[in-house]
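Got a structure here, written out as structure tokens. Questions coming.
With one protein chain removed, the remaining protein chains of the complex are shown where they sit.
Showing chain A:
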Amino acid sequence: MLSLLPFHKSILERIHDPSTSELLLIARGLGLRRIICTLMKIYESPQTLVLLVNAFPEEESAIGEELGIMGCRKPGLRIVGYEMGKKERQDLYKRGGLISVTSRILVVDMLQSDIPIPLITGILVMHAEKVTPLSLEAFIVRLYREKNQSGFLKAFSDEPEHIMSGLSPLRNIMKELQLRTVHIYPRFHEEVKASLERRRADVIELYPQLTDFMLDIHGAIVQCMTTTLAELKRSNTTLDLDDFTVSNAYFRSFDLIVRRQLDPVWHKVGPKTKQLVSDLATLRKLLSYLLTYDALAFHAYLETIIAANTTAPSGSAKQYQSPWLLTDAANIIFQVAKRRCYVMTSTSSSKSKAPPPVDDDEEGWAALNESEGLVGTGKGNGKEKETERAEWLPEGMTPILEELPKWDTLAEVLTEIEEEMMRLESMGRSSLTFTPGTNTVLIMTSSSRTSNLVSEYLSTMDPDSPPGRKAHSMMSAKLQLYLWWKSKLSERKADGKTVFAMPQGNNMLGGNGFPGLNEEESEEISEALKKKDKDKKERAGSRRRVRGGSVVAAASANARKEKECQRDSGDVRGLVGEEAMRDEADDIAQFLSTQTGSTSANLANSGAGPSLITFEDGDFTLEADDFDAHFGLLAPQQTVVVRAYSDDTDDMMLAEIRPKFIVMFEPSQDFVRRIEVYRSSNPGLGVRVYFMVYRDSCEEHKYLVGLRREKDAFERLIRERGSMLLPILEDRSRNDPTEAAIKTISTRLAGGRKEINKEPSRVIVDMREFRSTLPSLLHASKLLVIPATLTVGDYILTPDICVERKSIPDLVQSFNSGRLYTQCELMSVHYKQPILLIEFEEHKSFSLEVQSYLFSIYRLVILIHFTPQTVGEMKSYAKPTNKYPPKKKPGGPSENDTPTAPSIQSKLVLLTLTFPRVRIIWSSSPYATADIFNDLKLNASEPDPSKAIAIGAEEDPDAGAGVNSAAEELLRSLPGITAKNVKYVMSKVRSVREFCELDCKQVQEILGVEPGKACWDFMHRGDRKR
């Protein structure tokens, strides 16, 4: 359990009162989660009903876990998901306690009165920064306050940077949440300072230099970014582009800035600008990959970029080249990145005299010579491997395999830590006994990818090698993998297809960090800690063997469930090996003739050999993620835990591991604060932190700017709080019904003929539509929203009017898939007034993208003016307009792109021609839609929910039951499955996966012979394991 610092206590004192409602803004890393958990513990009782809203799934489970540790076990936090039936939910709500609900479910339950709103004790809203007038949370608050004035509402946020847009962002959020109080706790708050700064941290900052190669690439990428930005500015002179600076472009939020600026004119900007915007994102990614990926992965990524840029998905030459790819700087990037990996020499015979044009370290040379067999007196192990490696190396290739500078630094740091531990130990056993904390070394990285890499490095590291060559075995394994991939790549290229990413990716290209990935591990850790002492003795002897073997074992048997980095990497390698063997026939490959044998041999070698060597030293082992399987065997001073930064779960992790040595492999301001909190809550614990940043790199810059941005955000918020006009809350519950009645009998409408309508106007809304913002706005415009699972249409306004809502992307997509045709067909059959609602987004351009039309017109103009002239001259004309690159030349009417890609407008025309009864509503925003709906409902009779549900669902026995729309869509898309038989299939099988497991006969029984065959063939084409 986490202890509370004085400032935590004072925050809790301020906000715990269940009769008040407020918003708490706190700096990230200061422990928001423990505040929330303590609050929930205070509120927990069977007499209360407290809802947790807007928490991510991984947060839900982590909070539940933490509450369990704090003693809230019976029943603790219950989580309501999509699988839970309506009845179960009703019971759960009635029994009370702490419940976490997904917003969409809560809205539906509130509308259907499944949850007793007046009985809710209070609501806790996480991530308050995400609340907007259109969000579901705002809808929830409105529904809540309509019927319940006494309950509390506490909102929390630890991301002040997000509350920045608009004139008074803070006020907007508070208005939507109907709050009047806000507490702001930045890091520089007086109480926080007092709590955290009693003792200074023992921080050692390390600034490794980038290698020359990396510096070159870094510079070149920045140059490319500058060029791209300049190009962007030049092509959009009308925009306010003050924020478009390179330093802003380092951040992901830059994309948002650009999009916000361009959104109103997005339909007018050419494809060139769009390309530029996405180029910036690519370049930004490259910058961070340069610092975190190993040389080979980086090079492979670059190659996929080139591949993706030279050919379009259709296989034809790509229309709009990214301009940066054509610059000199890009050339530098590609050349140098390649040189970091290997150098190709022209002939194989000249291998020995092949001097790489640039070389940065002598050790590299030494190892090179060694590899070529010139120096035969290397270390036994090394030599063995080198000679072996020469077999699979293609001729003429000299590996360079540059390593990341941080790796060496890390190795040094670990040695230093080890010495420090020994020193402390020798200083006296007595002092050791009462020093809190363990000797476990914690290494924190920015993403799980990096932590995979680091643990792989540590496990395969050769400590005797000179700096810069320590990871040689790992890098050569990677090179081998790379070569295999490369051969596949070229093979695919021959097919005319593009490979976008390296498939066996985890070693090469990886996900960008999975924040919740490690959440179960903390549990594992604590369990592991407990059992550690128990079986340490008995199995200590066998430890090393177990260790070394685990990698190999994993390579063959890959069915383990834990997400252990080490295991995973072994796993993938195993897979690749297998694959390499199986695919060898078609993979004849220019270079790899002896691959099969050497691959597996090498795998075993690189896996087992070095790790054995490492463990002989006995001070550190690889990877703590193995805990469950192996950790119990290791003493804490022998463990190194490698983890990625995550959210507040890190606090828990720190408290459980209680490390004395922490290495921050990449900078993170949140984690710095976590360490501060951790130190302060463990008095007497001496923590040493190693903080690694590449000098003069974007990493350093990003860290500093990040710090500043957060500080600025807080200052702005505090200023806004000072001058804020507090919103006066509109009281909807006292909205008297007579007003509505007067409206209905107004003489202006149909001469007052209509009877007073006692019941309020209502709209039946399909359950799936609650993902959009319209239901919330319909409710806000005083319509009664009735959720239901509809088969036909999205909104039923009157017994005759049925509306299918399409946003623009939806419209394009459902035109392409033909879904809209089916939907219109169904609506026309069942309703008198079928309506297609085309809804544009607020603040975005109210216009269909007119690109295609303009384009064809432009082509026409060129045709008229330039047909007699040569292509070359046309090029010279087309260039200055700068709108369309010269590549796309009008080749006469025979060119096939116009007829194959009809515009959305022409499809719309065809739709109206096919269904003359379908009307179209053009709405510029959801707000406008709400107005139009109200208009259409005037003087019309009310729809009947039970009828609406039954319509079109005659053959479906479970009409109205909840539908997993994602699964239905997926099933729908399979060949052989049509709108007509999809319901039947869904009643026959439970899930798509189950459907895939059926054999051909069974599928044919369901779908009929022909479609069944087609469907089964589709699902099983290219089966790997059978």
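One rule holds for everything that comes next: a contact is a pair of C-beta atoms (placed from the backbone, for glycine too) under 8 Å apart; a residue touches a chain by one contact, two chains touch by 3 or more; residues count from 1.
Basically, contacts and distances are computed from a predicted model.
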- Task: Write down which listed name, "Proteasome subunit alpha type", "High-affinity nitrate transporter", "Large ribosomal subunit protein bL19m" or "ERCC1-like central domain-containing protein", is the UniProt protein name of the chain that is not shown.
- Result: "ERCC1-like central domain-containing protein"
- Task: Out of A:2, A:49, A:105 or A:280, point to the residue that touches the absent chain in the complete complex.
- Result: A:105
- Contact residue for the chain not shown (choose from A:182, A:232, A:713 or A:986): A:986
- Residues of chain A touching the missing chain are 57-58, 82-86, 105, 108, 112, 313, 488, 492, 498-506, 508-517, 561, 563, 568, 571-572, 767, 787-789, 801, 815, 817-822, 833, 835, 846-848, 850, 853-854, 857, 860, 902, 905-914, 916-924, 928, 931-932, 935-936, 958, 960-964, 966-975, 978, 986, 989-993, 996-997, 1018-1025
